[in-house]
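Every protein chain of the complex appears in place save one, which is left out.
Coming up: chain A.
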Amino acid sequence: MPVTEHQGSSSSPSTFSFGRSLLSLRRDHVAMPSGEEADLEAFQRHFAASLGELLPGEVEGGGGGGGGGGGGEEILSVAWIRRLLEAFILCQEEFRVFVAQARRRGALPAAGEKLVVEFHERAVKALDVCNAARDGVDQVRRWERLADIAASVLLAPGEIHEGQLRRARKALSDLSVLLVDDTAASGSGGVASFLASHRNRSFGRARASPSRASFAGATSATSSSHFRSLSWSVSRAWSASRQLQAIGAGLAAPRAHEAGLAAPVYAMGCVLHLVAWALVAAVPCPDRSTALQAHHLPAAPARAAFPWAPPLLTLQERLAEEGKRKDRRNSCGLLKEIHVLEKSTQKLTDAIDAAPIPLFGDREADVREAAAELAAVCAAMRDGLEPLERQVREVFHRIVRSRVEGLDSSMHNAD
């Protein structure tokens, strides 16, 4: 065989084992009393625990940050989103095991298989959200790169001089163009529009240089601005809000008498929707702002109906609240770090605007302080965004894999 070198990794049994390894894994570590009810109970318990760990501790209405309960991360921070994705992966694994167990016992009638298929169809709809979120994260990294130029220029040792201010202004101006572009794509106004109007006033370096003007005609068809964004690998007509609706469509709590898979499938549908919604809310993506309307949330389960209902509902409420907060409503993303980036950028812009040249005393201290703040958030983003992007991919691949390996159908236990 001519090309085999990469095959070693591609066909390793773990990536394509048809649930076999899962089964044995499960058999090894839980001496199951067996029986559907025990399984169901265990599933729901684990599910509830996973969600519970995501709950922020004492939730305070308005102000400051660190309300970390379970893991200590603030809701919608990069770290929190990563834990949310982890929790989803965990739940999905539990679900796979549950289904595999039921099949092994022969306790999965046609109706049950249909439910499994239904969940996988729903999960496939989340793939586009994963792609959009990955692009969104990359977009945020681009913002970070520009913001970091501005911040690090101003934090260079020695006094701040006009050249540095000019350079910082230019970076901030380019950043504002990106933000405007992305906010326009997300369909909201806010900080970016503030920056946009600002740009004309204070960043208005003579951009009407003929070099640009002479090309404007040629390039305007495809690009309207210097740093045009257009880095979505999903098509621009794609709408996060429509996608979320599709994911949540028909998600209804099973009636009491519906046994078997109905409850786990419903639970998975709920958490899938929650994760997709959180991703869309957190990072820029097309038509994001419409998606944030809370009424797109699917019908919520009754609090007492499932052990995992209370944590899920609390999470939904918290996310919805975040979306409605005045200072966040028009943001490019609810991700905490984005918020801080926007705030710090604005603060730095103001500080620069207010600073007379040459800079003295308090003014210079203001600029430096704002720059330091911005530098800090940039550093946090650099550390956090890459792993976040990887994890979004992981969720994506897991969903694809479960489709590819046919875990949505009962074919492997026939005969």
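Everything below uses one rule, namely that contacts are C-beta pairs under 8 Å (C-beta built on N, C-alpha and C of every residue); 3 or more make two chains touch, one makes a residue touch a chain; residues count from 1.
By our rule, contacts and distances are computed from a predicted model.
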Omitted chain, identified by the protein name its UniProt record gives, among "Enhancer of polycomb-like protein", "AP-4 complex subunit sigma", "Exocyst subunit Exo70 family protein" or "AP-2 complex subunit alpha": "Exocyst subunit Exo70 family protein"
Omitted-chain contact residue, chosen from A:41, A:159, A:327 or A:353: A:159
Omitted-chain contact residue, chosen from A:99, A:133 or A:146: A:146
Residue among A:116, A:171, A:319 or A:388 that touches the chain left out of view: A:171
Footprint left on chain A by the chain that the document does not show: 1-7, 9-13, 15-18, 20, 124-125, 127-128, 131, 134-135, 138, 142, 145-146, 148-149, 159, 161-164, 166-167, 170-171, 174, 205-206, 209-212, 214-215, 217-219, 221-223, 226-228, 230-236, 238, 243, 246, 358, 393, 396-397, 399-401, 403-406, 409, 411-412, 414-415
